[in-house]
Each structure stands twice: as structure tokens, then as C-alpha cells.
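All protein chains but one are shown at their positions in the complex.
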Amino acid sequence: MGDTRLAAFAWEPMHCAAYGILLLPLLSFLINGLWLGRKSARASAWTATVLMGATAALSIIVASGYRDHILTAPHLFPARAALAFEHTWLDFSLGSGAVLSARLGFYLDPISVMMVLVISFISFLVNLYSIGYMKDDAGAGRFFPLLSFFSFTMLGLVVSSNLAQTFFFWELVGAASYLLIGFWYAKPSAVAASKKAFILTRLADAFFLMGLLAVGVNAGSFDFAHLNGPEAAAALNHSVGAGLVTFNLLSLGTLGIYMGAWGKSAMFPFHVWLPDAMEGPTPVSSLIHSATMVVAGVYLTARLYPLFSAAEYTLRVVECTGAFTAVFAAAIACAQTDLKRILAFSTLSQLGLMMSALGTGGGGEPGAAYTASMFHIFTHAFFKCLLFLSAGAVIHAIHSNDIREAGAGGLRKAMPRTYWATLIAVAAIAGIWPLSGFFSKEAILHAALANGRYGALAAGLCTGALTAFYMARYFFLIFHGSAVGSRAPHDSRATHAQEAHPVREGALMTLPILILAVPSALIGILGKGFFTGTVRLWGAEGGASAGVSESALPMRHASSGSWLPAVATVLALSGAGIAWYWYAFRKNGAAFPDRRAPAWYRILAEKFYIDEIYLFLAKRVASKWIAAPAEWTERNIVNGAFDWMTGAVKRLAFLQSIAQSGQVQAYIAVALLGIYLLFRFTGPGY
Amino acid sequence: MNVRDAFFYALCALLLGLAVLTVAAGNLFRAALALLGVLLCTAVLFLLLQAEMAALAQVMVYIGGIMIFVLYAVLLTSELGGRMPAPSPVKMLLGVAVAAVALGFLAGLAQKTGAGAAAARARMHAESATKESAASSADAEAGVNIASLKTLGQKLLDPKGFLIPFELISVLLLAAMVGAIAVARQGGAGVRGGSEPGAAAISVKDQGGAGAAESRGAPP
Partner (left out) sequence: MNLTACLLLSAALFSIGAYGLVTRRNMIAALMSLELMVNAALINFIAFARFGGTHAGQGDAQAGSLFALFAVAVTAAEMALALAIVVAVHRQRRHLDIRELDGLHG
């Protein structure tokens, strides 16, 4: 593509709408946070929802403007990207006349427009849902401004025109998630979870910052339009360091940036924060998992995809972490009993799938990989949001997170709409034709196959089977699991609570669920053509622009992988069938993690003891061998030296203060003698 | 040594004796009276040195004004018959050292200056002898008073002379008067706090206001 200067695009309604998309959620945050939230929680809830709805409408304007004016514009063809607006914020001189600019812009390209649509739409529905969900919460006036802020930061992130803006909003997303995960700040577990999320992602962000500085300074620009061009990759592709320690700057920089995505998207070693983030209110979990926060990592990787695809080593890391996390998290999800934790691990697994899809792009078909990953982000946002909102409705009804208690209540009869919505979402995530998940998963598997990444392909198939199993288990335990539930120790309490609060599906909470069920079911079929026809091309150009692949990128899966959908479907159905046999047909609950459970099951239920290993590392190893000696040094050597110095100064000062006796006559005597000496030695000729 | 010289030396002896009494007297009132004597002797010395104006000022301002003030302060603050404690040996040693150094230095200076002035005068005499134009110097030598009251008064009010310092002195005196009243008044009433402007002028330990200071009682 070569041309790194983006055309400034001026179709007036879209220009205004772009500003509105960023300003309306911010406005909602400010109005509700500073004023309305304290006055009336209800008014602030509706204000936030209406403003978010307006944002969604504006995003449709932007999307249609993009489709009509940019997608088809011949002069914009290679990049298919434009800027709705861009303002320079800070300029840094790099010496020799080069200037590194941090700008605030609104970048329009296929994936940013898609993400704006998804985020605003889902935020709106979550807001609507929260009106009912947070009705009885004392902190509701605090909740809605934060929710708006969360949406604002994520919108700002996806429309970033450059890495500096991305980083800015990236950190704001982290801060917003910290505030929302720890929303119930009186709960120690919520506070701990929010701290965990913040600190872990901060740790990763430190690498992100290093990476973006290395890339930005050496490529001479933060702008995506420049970084994704061939000049940037060429400028970065050289070794730095000396002697044995040399790095390829391109690999190092992209790896640093990927570390940020690694943490934000909770890939394997950083994954521990995401399940704990369930301590927040369910609408927050739903936002975090579907449209904001965790997909930011995948999005960032996709945003810099042409640059990444020039860095073979980084892509390999992306692929491996993604594939491993996908299988690892899916296995853990099979043994969890907390509703929201199951969903959390399923998100981890799906994110791993998206990452591994991006990573397979190194095999020569970057376009297919990129397209598949973005397609899956798109469909996943809808059915995961739907899953969480339905789970929230269930939790709201039974006042418990435990899947064994949910099974006791006969919720199938009491909440028919939630039942059907959950069924659709479960089938979608399991990849059952013709629901949305089927198509996006198939695209990912095809991408792996087309790129010759058989490891990632196997991981994808395995994840698909496991996903079908644990989602079916989830579904059957909640809605068909009466015999199992009666064994649960909290059963009596749950039943009691249920009697006190008869199960009821509030209209405000059901409406978003029903709305979401439609795209969860249909977006696959409808989006298939759109994504394969358009996004594939964008991805292809992204790859070509980085000089990785100059060849045309035909849809090879049609010829070589026709067996894939059949295999995937068989695997998914068999996984679901096993779950049905165990949890719905036999209803014996043999696989619950009680004393009779086999060892491997306990390991899964305890999430491979990763948290425990971290605690051990932090408390025993880091604390004993690093922190304790450091503390000793600090206390005895550093502080000792300073104490000695201050003591010496004090003693000197005391010596000097003896002269300051306060006796005026002594002062006079000294002054007179001083005058004498002055005259005696400096006087004129005496 | 003529009569004037003899009178001068007697006056000097008296002056120095009274000065010693001023700094050594055990009774404060007696010391004040000795100071009065010193000032009076100084005035006479000024007359002897043909400076009537200075002598008058000495008598009027010092003896008539300041000394009366000193006596008032003495009477207000101490028992008339009380004896002041003798200074400690250390302090006396310090005082003697200071005085000795000052005397030695100043006396040496006086000798040199006197000799220099005599030499300068001799030189001037020689010049006047050749040029026959040393009338004023001769007048001064002959005791003609050129610093009479009239000439001094004219000089004081002459814009090219000392008018500006003269006016400035009046401002200084006014400010001192106001300041003295403010300082002496604050703390006297006992009902006002230490927030008056004069409070900061007192560099003593307890500045927290008169009431607080008085309630604290005896000095530490």
C-alpha cells in the first residue's frame, strides 16, 4: 500500500457522529458521576442508557458512512482506512528534525468500525439490562457512570489512530475495569480481585510501554497507518545489542506490544485475573467478556497485524500462547461449579482461539487468519454477552452463583425466555450449525489448515469438543439438574430464598436477552458473506503491505478443507452428548469435585493450582529470597547510612547551636571583636 | 600647659571617673546620676571645643530628655535602694578583654590620627605662610567661633546644606515616638491579645500576649 498518509475524510454527518461516539459516553460519565448519580440512581440509569443508545445510533451512522463512502472509494482502496478526525496532542522531537506525535484520532477501517458497532450496541443492551439488575443495589448511582466510562475508554481504544492513543485508552480501560470489578468494595474478595486484575495487567502493560516506545521511536511514528506499512517493518528489521545479547528490534518491539495484549486478554500465565474478575456485578462481567477489556488484547494484535506478520517469531508466540490457553482454559471450565467462572474460563478459551488464529497467519495465509479471528471476536461478543446476561438473570433469581443450587429450582419452567436464550447461546458457542459460532470457528479452523498449522488446528478441534462438553454441562445442570442439585449442601437455603423471592423474569432484564438472542443466532449466516468477502481482502492487504506475502490469497479452504465442518460438528455433538448423558440423563453427579472425585478432576477443579503456585512463588520464593534480603538491606544498610548521616548532621548542628546561647552580651562582645578584627586586617592602612 | 589645658585635663579625669562609676555602680539610680554627670561633662567639653550648638543639644536632648526618660525607667522598674549583683568573673573577664582590645586599638588609632593631623596642619601652615591666605585657619586657631548658632541654623535650613537630613530626622523621631508608644502600651492593658502590631517588636521568649505571659508568672 505504501501510502502512509491517510485521507482525511469529510462526510459531515459521519464527522459529527464520530465525535459523538466518543463524547456521549464521556458526557454520561461526567453528568452521572458528578451530579445525577448522587441525586437519583434511577434517573442516572436511564440517562446513561439513553446516551448509550444514542451512541449506538451514531455508530450505525458511522458504519453506513464508512460503507458508502470509504469502502467503495477507489482512491482509498488499498487501505480502506480513513480518519474521521485527528488532533495532535503532544509532539516529541527525536532529533534531526523528526517528530514523534501523540495524536487523538478516530481511525476508520473495517475492524474499528466493526468494534465500534459491537461495543456501542452491547454497551447499550448491558445498560438496559443493568437498570433491572442493579435496581435494588445501594451503589447503583455509582454504577452507571462507571459503566459509561468503561464504554468510553473501550471506544476510544478501538478508534485509536496511533499507538500512543491506544496506550492512553488501554490504561483507562484497566482503571475502569479496576473500579468496576471492585464495585462492591465492602467485599474483601472483590477488592482482592480488582487489585489482582489491575496489578497483573499493569505488569503486562509495562512491557507494552517498552514495546511501543521501541517501535515508535525506531519507526519514527506511532501512527498505525505508518506502522502497518512496509517502511516501518523494514526500518525495524535490524539487530540491536552487542556481543551475545542481540535482538531483532522488530521481534523485540512487537513481542513487547504483544505482552500488553497477553495480559489484557488474559493468555495463559496472566490468565488468573479473569476468573476472579467475576467478583464484579454480572453486567460488568458481561461487558468485560464480550465487548470491552479482554478483547482489547486481540484487537491490538489485529490492529498491528501487518507489522506482526512481518515478525515471524512474535507470531509464533502469539499462536502458541493462544492455542495453549484455549485448551487449558476449556479443560478447567469442565470442572467448575460457579456459573460465572465457567463462563470466564470459556471466555479465556475463546480468546485463546482468536489469538491462535492470528498466530497461524505466519504460515502464508495471513488474510485468512486475520479474517477468521475478527469474525470470531464479532460473533463471540454477542453470544458471550447473551450467556452472561442469562446467567445474571439466573443468579438474580436464585441469589446464588452455584450451579448445583441452580439445578434445584426447576428454572426451565419459571424462566422460559431465559431458558431458550441460554440454549441458543450455548449452541452458538458450541459451534452448532446454523448458529453464529459455527461459522466463525470454522473460519478459524480453516485458517489454521490453510496455513499448515496443524498444531493450532488440533488445539482448535480439541477446544471445540471441550467447549461443547462444558457448555452443555452448564446448560443441563442449570435447567435439567434437579436430582443433582438436591445433594448440594446449600440446598435448603437456596430453596428458601427462592420461596422468599419467587422467580420472575423482569421485562427490563429479559428484553436485552431476547434482543441479543437474534444476532447470536443469525449473525453467522449474515456475516459470513460480509466477512469472507470484505474482511478477507483487508487482511490480505494487511499482509501484503508488510511485505510478507505478495501473492494473491484465494479461499483455499473450499477445496482442501471440506471435511473440516463435518469433523468439528461431530466433535461438538459428541462432547455435548457426553454432557447430556452424564448430567441430564443419568443425573448422578458423579463428576462433582467431592471426595470421590478422581485426582485429575480435582486438579481441573482447582484450576491446575496456578493460583496456589503464584502464591507460593510470591510468598515463599519472592518474599523470602528477594523481598526479605532487600528489606534487610533497606533497613540496615540504606536506612542505617542515612540515619548515620542525619545523626552526624544533628550533632554538628548541636555543636553549632552552643554558640547560639541567646546571651545578648556575648553577641555584643563577639561583634565588637569582629569589628576590631575587620579593621585590624582590612582597614585602610592601619 | 595653660589654664585651658589644665581645665581640659581635669574635665577629662572627672568625665572618665564618672563613666567608671556609671558602669560599676551597684545601685542603678546612682549609676544613672553618674551618667548624668558624664553627659554634663561632655557638654562642658563641647563648649571648650567651641561647639555651642552641640553643647546645647547635649544638655537639652540628653540631659533634659533622655536622662529624664532613663530615670523614669529606673524608677518604674527597680527598687531605689536595691543593689545590682556584681557581674560574674567570666563575664568580667570578657568585659575587660573587650575593653582592653577596644582601648588598645582606638588609642593606637588616636595617636596615629593626631600625629597625621598635626603633620597636615604643619603642611598647611607652610602653604599659608607662602600664600598668605590662611585666614580661616588662623581664625580657627585663634578660637574664632565659625560654628555659631546662626550659621548652623542657616545651614540646617539651606536646601543645598542639611535640609533633607534635617527633615528626615524629624520623620525618624516621629516614627520612634509612635513605635515607643505602641511598644510600651501593648501588654499594659492586659485585656488585649498579642495581636497588636507592636507585639513582634519585643524579642523575648513569650510573645503569646500579655495575658498569657503574665499568667505564666515567674521567669524561667
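Note that the chains take the letters A and B in the order they are written out, and that residue 1 is the start of every chain.
To be clear about the criterion, a contact is a pair of C-beta atoms (placed from the backbone, for glycine too) under 8 Å apart; a residue touches a chain by one contact, two chains touch by 3 or more.
Quick caveat: nothing in here was measured; it's all calculated off a predicted structure.
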Among A:Leu23, A:Leu508 or A:Leu672, the residue in touch with the chain that has been omitted: A:Leu672
Subunit A, residues in touch with the chain not shown (by the definition above): 656-665, 668-669, 672
Interface residues of subunit B (partner: the chain not displayed): 4-5, 8-9, 12, 15-16, 19-20, 22-24, 28, 31-32, 35, 38-39, 42, 45-46, 48-51, 53-54, 57-58, 61-62, 65-66, 69-70, 72-74, 76-78, 84-85, 87, 91-92, 94-96, 98-100, 102-103, 106-107, 109-111, 113-121, 123-124, 137, 140, 145-147, 151-152, 155-156, 162, 165, 169, 172-173, 175-177, 179-181, 183-184, 186-188, 198, 201-206, 210, 213-214, 218-220
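Everything below uses one rule, namely that only the chains that are shown with their structure count from here on.
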Distance between the centres, which are taken as Cα means, of subunit B and subunit A, whole angstrom: 88
Interface residues, subunit B side, partner subunit A - complex: 91, 94-95, 97-98, 101-102, 105, 108-109, 112
Interface residues, subunit A side, partner subunit B - complex: 665-666, 669, 672-673, 676, 679-680, 686
